[in-house]
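One chain of protein is taken out of this complex; the other chains stay put.
Then we have subunit A:
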Amino acid sequence: MKYMALIYRAQDSSPAYGTPEFGPFMAAYQAANERFAKDGVLVAGEALEASSTATTVRVRNGRTETLDGPFAESKEQLGGYYIFECDNLDDAIRYAAMIPTAAYGAVEVRPVQDLTRS
């Protein structure tokens, strides 16, 4: 089944560009991506721009309302995602734990709804 791993972290919690930790952090991401691909679990995955660039859109009475900022104001914001194809939650959790940001923020694992199954 497919699982989405949603990566949450506070703005300045993970190593920033220009710090000595940044290089190894990025290398860890590259290693994780290679591992995901090699194990055949990687369906998709992207990093997002900072939540300050987010726009929240609602349609009410046919009118589009836009709001500057992310949907939920919280310290930890969605920063990226992966979609894994795994046998079960245990496998999905194991791969989620390999995402380097898991060591700084949190990764929420959710099954993707499969409409072909009951």
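Basically, a residue touches a chain if its C-beta (ideal position, glycine included) is under 8 Å from a C-beta of that chain, and two chains touch if they have at least 3 such contacts; residues count from 1.
Criterion: contacts and distances are computed from a predicted model.
> I notice the complex is incomplete. Of the names "Sulfhydrogenase subunit delta", "Peptide/nickel transport system permease protein", "CoA-transferase" or "RNA polymerase sigma factor", which is the UniProt protein name for the chain that's not shown?
UniProt lists the chain left out of the view as "RNA polymerase sigma factor".
> Which of these touches the unseen chain: A:31, A:89 or A:106?
Of all options in A:31, A:89 or A:106, contact with the hidden chain holds for A:89.
> Among A:1, A:28 or A:102, which residue is in touch with the absent chain?
A:1
> With the missing chain put back, which residues of subunit A would touch it? List them for me.
These residues of subunit A touch the chain that is not shown: 1, 3, 86-90, 92-94, 110-111, 116-118.
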